[in-house]
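The complex appears here minus one protein chain, its other protein chains still in place.
Going in written order, the chains are labelled A, B and C, and every chain counts its residues from 1.
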Amino acid sequence: MKVLGIIFSYSTRENLRELTKRRTLASLPVGAKYRIIDFPLSNMANHGIHEISVICRNNYHSLIDHLSAGKEWDLERKRGGLRVLTPYDRMAGNEPVLYRGMIEGLANNMDSLHRSRADYVILSGTSVIYNVDFKELLRNHIASGADITAVYADNYNGSHFVPNGSPIYHLDDDDRLADLTINPEESEQPNTRWGIDLIVMRKYLMESLVADAIAFGRYDFDLDILKRLAGSLYIKGVRYEGHLLEISNVPGYMKANMKLLDSEFRARVFRDPVYTKHKDSVPTRYFEGCHIRNSMISEGCRINGVVENSLISREVKIGRGAVIRNSIIMQNTEIMNDVLLDNVIIDKDVIVREHRSLAGHSTYPVVVEKGSIV
Amino acid sequence: MKVLGIIFSYSTRENLRELTKRRTLASLPVGAKYRIIDFPLSNMANHGIHEISVICRNNYHSLIDHLSAGKEWDLERKRGGLRVLTPYDRMAGNEPVLYRGMIEGLANNMDSLHRSRADYVILSGTSVIYNVDFKELLRNHIASGADITAVYADNYNGSHFVPNGSPIYHLDDDDRLADLTINPEESEQPNTRWGIDLIVMRKYLMESLVADAIAFGRYDFDLDILKRLAGSLYIKGVRYEGHLLEISNVPGYMKANMKLLDSEFRARVFRDPVYTKHKDSVPTRYFEGCHIRNSMISEGCRINGVVENSLISREVKIGRGAVIRNSIIMQNTEIMNDVLLDNVIIDKDVIVREHRSLAGHSTYPVVVEKGSIV
Amino acid sequence: MFNQKKKEIIAMLLAGGQGSRLGVLTERIAKPAVPFGGKYRIIDFPLSNCVNSNIDTIGVLTQYQPLELNAYIGSGQPWDLDRIYGGAFILPPYMDSEGGQWYKGTANAIYQNMNFIDQYDPDYVLILSGDHVYKMNYADMLEYHKEKQADCTISVLQVPWEEASRFGVMNADQEMRIYEFEEKPADPKSNLASMGVYIFNWKKLKEYLIKDEADKKSDNDFGKNLIPAMLQAGERMYAYVYGGYWKDVGTIESLWQSNMDTIDPTVPLELDDPPWRIYSRSANKPPQYIGEHAELSDSGIADGCWIDGKIENSIIFSGVTVEEGATVSNSILMPRVTIRANSRIDYAIVAENSEIGEDSCIGWADEGLIMGQDGQITVVGPDLTLGNRVKVARGAIVSTELKDEEVVK
Partner (left out) sequence: MFNQKKKEIIAMLLAGGQGSRLGVLTERIAKPAVPFGGKYRIIDFPLSNCVNSNIDTIGVLTQYQPLELNAYIGSGQPWDLDRIYGGAFILPPYMDSEGGQWYKGTANAIYQNMNFIDQYDPDYVLILSGDHVYKMNYADMLEYHKEKQADCTISVLQVPWEEASRFGVMNADQEMRIYEFEEKPADPKSNLASMGVYIFNWKKLKEYLIKDEADKKSDNDFGKNLIPAMLQAGERMYAYVYGGYWKDVGTIESLWQSNMDTIDPTVPLELDDPPWRIYSRSANKPPQYIGEHAELSDSGIADGCWIDGKIENSIIFSGVTVEEGATVSNSILMPRVTIRANSRIDYAIVAENSEIGEDSCIGWADEGLIMGQDGQITVVGPDLTLGNRVKVARGAIVSTELKDEEVVK
């Protein structure tokens, strides 16, 4: 049974401030070494999905650079493999048109998707990181006889948090979708089933649903396909049981990264290998006087100072006397001597000069834009 | 001496009608098997330039698919290699902005170009196919002490034809550029030196020239850099001695392809290997009753009919009784029984049904759009 | 070693054979590297069968003249076998702390590479040979193997009864369980001939490999020793009947015939078969050019050729030149062969890089005999230059250069 994975590199509901100003959500660094797209790509590749299309909308420059031909995910293949689908020119009169939802992204790339010989498609967003056994998901989909399987969570790593803008699934007693509403604001809502942007169906069904929707100017997958057709199609809700990371705003991004410091949680996330682009960094050097506690640190760093409850990406330098707490430092950044950082997110290629001090709060972390000098 | 090759995948002066409606010039099929970009890429790779950036403007979907990571050109490398540079979002108010000239294409990608450790850059367009010894070109550039070397032709495979829109170089007795004008119309002009979009200079000079030009809103490399600075910089004109193919309109495209049927000319074009994307086609099958004369034919075809003075791409089927003369048939097209074609360009994935007949003229070939059914 | 993960099945491809009956064609290359079908080599068939059957881990056992074969396989990329975990691996003989030994027989070659196999912890091992031309879905055979709960499944071909005595014959009951194996029996009891394609349960095979190795009298060969030993011990061994095209290209005649089969529409060896592509390493040549004087019929021609002569019922590999007035019929021209003007090539194989001068005749026959009718094929070895007006008789083998007007009978 051949499956085509389709990953949307963008989200229409994210607000990540400076972090996605010059990059699409899928190429946002996460977990001290990875980019978000590494997780769905590796997850698919680990479960035998070797034909994957990544649909790009805008700002995909860094994503193309990161993915290249997909060698690191073992997706550089002659048969199937990775395809990065950039938009054709889309202009309405004089205005550039960005895809408004998943449907437009699919419609714009239908030529390429059509060429695939897959029987089924699995659609995935990028704002939720999960780890699914796709083989079992597909088996269940086929066994259930459903037209569409839509995966939901009702338990976000133990809490009842529901992200803003998520589709809320209202299921009948047979787990069949009866209605769908959009969550108006981020909040704790016990027993609410929210979709994690993970959909399974036959490829030809997707092709005809997209063609129909586009003919009527409809573009939102949740409202214009799932909700509208809940009555006429058998759309089955399937509960996701594993761990989740949800990234659609800056505090959520911080929380998701910090969650990885939990060793038990981390072990589950990395149970199967997560692939990313190689760098030929040296082992990280720890010097006399450094003090590290409860942190994730990548290779190529040179660390002299104090690091606590933080994630440090590759090739970061931390000077003597520097103290970094509850922070995320991205690749190739230099923190000079005696700097103090608390609840800060520092993007790539930043220099923080001696004795500078930055502090945010977990509900509003300070973000330092890529390439800045502080 | 490290060199960065920069290839512009688009041309601002082409008019190729349906042929470039959905693809950028660089991915236009040519020579029964290749796409235009194969020639500059192979030419560079064959002469030791292993770091190449391809600047895309729009409709680069098929180009990304064709190039992927550059494996076929031996440019999938950790150190250097191929980079395909797609535009960042560029909007002026509500309007999408396409690069107006080479300068804007360079400026939009300056981050990436800046990271290269090359000492020199070689800029190349795609509307002229040439075969240059880049090592020698660079040696001459350095030896001459010129700031910029600009390569011109004054003899287009033996004729004095000058393409419409070409920059005409006016050189002084020391081959130094004195002035530059734009050729107003395609015509025979003896002793006219026209630039073939092939420029050599130090990388830092390019970076500062581009930064200056952009600051003043200038975008045309020929007029805003070469012409404007002819007095203050030493811009040396170097004559190109080899064979040329110039592709900026449909009759020119036809002529360039037909030129490859000349065995002596073809031998020069393919003296060094020209790489392209592999297909696993079988050897071409010729059946009883076929009759082939003076044609270039790629693998994977099944040929029953008559083919004369034509170029037939991969996986083309030609039925019994079909007669194809002076035509270009692109990949995966099917010509059914008893079809008559003369002076026709048939794009990919076309079906021409039994007994149809199409005829153009060499000055106005008929073009059949990709995917049509005739 | 990197990313330990289990594979259900891996393939071991025996590619070490010298193929001495192919004479000059295998003097400098192993038999699986012999060019075939206009743009392939023989090993492309088992390799492509594997990837098309979703087997992505293949150990290629080489020993004889492996340089060209190893370079041809390279990273495995042309067959989509450049996998991070798995892919194509060349397995030459090697030394360990007790010294080294060459592969003594087919079973010993696998025995020496048990560590390689164990890395993937496979349930099943598929044993293949590198010198057969066929298209076969090993996944179907594996299904059958599992259904039968077999310890070993042997792929067999129903051959004409009169030919059965030339093969290793499997005698099986109604359930296709094998109860006897006879190598080239004078009086065959069955017409099920072994194709040399085996699926074993890896645990069982390992056990017998170790036993076989301990037996100093054994030739360490699957057919001669290991299969009979398993039969004798009463293991569950089943025959799997394969119904498609299969040819052992072990002789000049069978190599020629099998090549011709690729352009014969009545033979079920269609290479133009997108769901079951045969992959190969491409020669990267420009398209073929067909000149003013060419006449072509019933032939397959690869890229990079320059054809201005007459080609009839022939296979022309890449980079071949055939000049005006030359005629090539019923022949195979391997890569980069040149046929000068007005020469005639009939029922011949001309090996890589050789050049035939003007006005020559390869496959020349006495008057009164129609060329090639008695099935004899003329062979010109690789890298040879033959002069003008040379005559080489039908069935002759040319392995040295020939001067102008030389005659070989």
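Heads up, the rule we're going with is that a residue touches a chain if its C-beta (ideal position, glycine included) is under 8 Å from a C-beta of that chain, and two chains touch if they have at least 3 such contacts.
All of these numbers come straight from a predicted model, not from anything done at the bench.
Novice: Which is it among C:Gln65, C:Asn137, C:Gln257 or C:Ser297 that touches the chain not included here?
Specialist: Of all options in C:Gln65, C:Asn137, C:Gln257 or C:Ser297, contact with the hidden chain holds for C:Gln65.
Novice: Specify the residue from the set C:Asn137, C:Asn284 or C:Asn313 that touches the hidden chain.
Specialist: C:Asn284
Novice: Among A:Glu185, A:Glu241 or A:Glu288, which one is in touch with the chain left out?
Specialist: That would be A:Glu288, which touches the missing chain.
Novice: Footprint of the hidden chain on subunit C, which residues?
Specialist: Contact residues on subunit C toward the absent chain are 1-3, 16, 18, 27, 62-68, 70-72, 74-75, 77, 82, 89-90, 92-97, 100, 102, 115-116, 281, 283-284.
Novice: On subunit A, where is the contact patch with the chain that was removed from view?
Specialist: 31-33, 71, 261, 263, 266, 270, 273-275, 278, 280, 282-300, 302, 307, 311-312
Novice: On subunit B, where is the contact patch with the chain that was removed from view?
Specialist: Looking at subunit B, the ones touching the missing chain are residues 74, 76-79, 273.
FYI, only the chains that are shown with their structure count from here on.
Novice: Central chain, going by Cα centroids?
Specialist: B
Novice: Please identify the chain with the largest separation between its CA centroid and the CA centroid of subunit C.
Specialist: So the farthest one, by centre of C-alpha atoms, is A.
Novice: Could you state the distance in Å from the CA-based centre of subunit A to that of subunit B?
Specialist: Chain centres of subunit A and subunit B, defined by C-alpha means, are spaced 38 Å apart.
Novice: State, to the nearest whole Å, the distance from the C-alpha centre of subunit A to the C-alpha centre of subunit C.
Specialist: 48
Novice: Residue numbers in subunit A touching 2 or more other chains?
Specialist: Touching at least two other chains: 76, 78.
Novice: Mark out which residues of subunit C touch at least two other chains, giving numbers and ranges.
Specialist: In subunit C, residues 77-78, 279 touch at least two other chains, as defined above.
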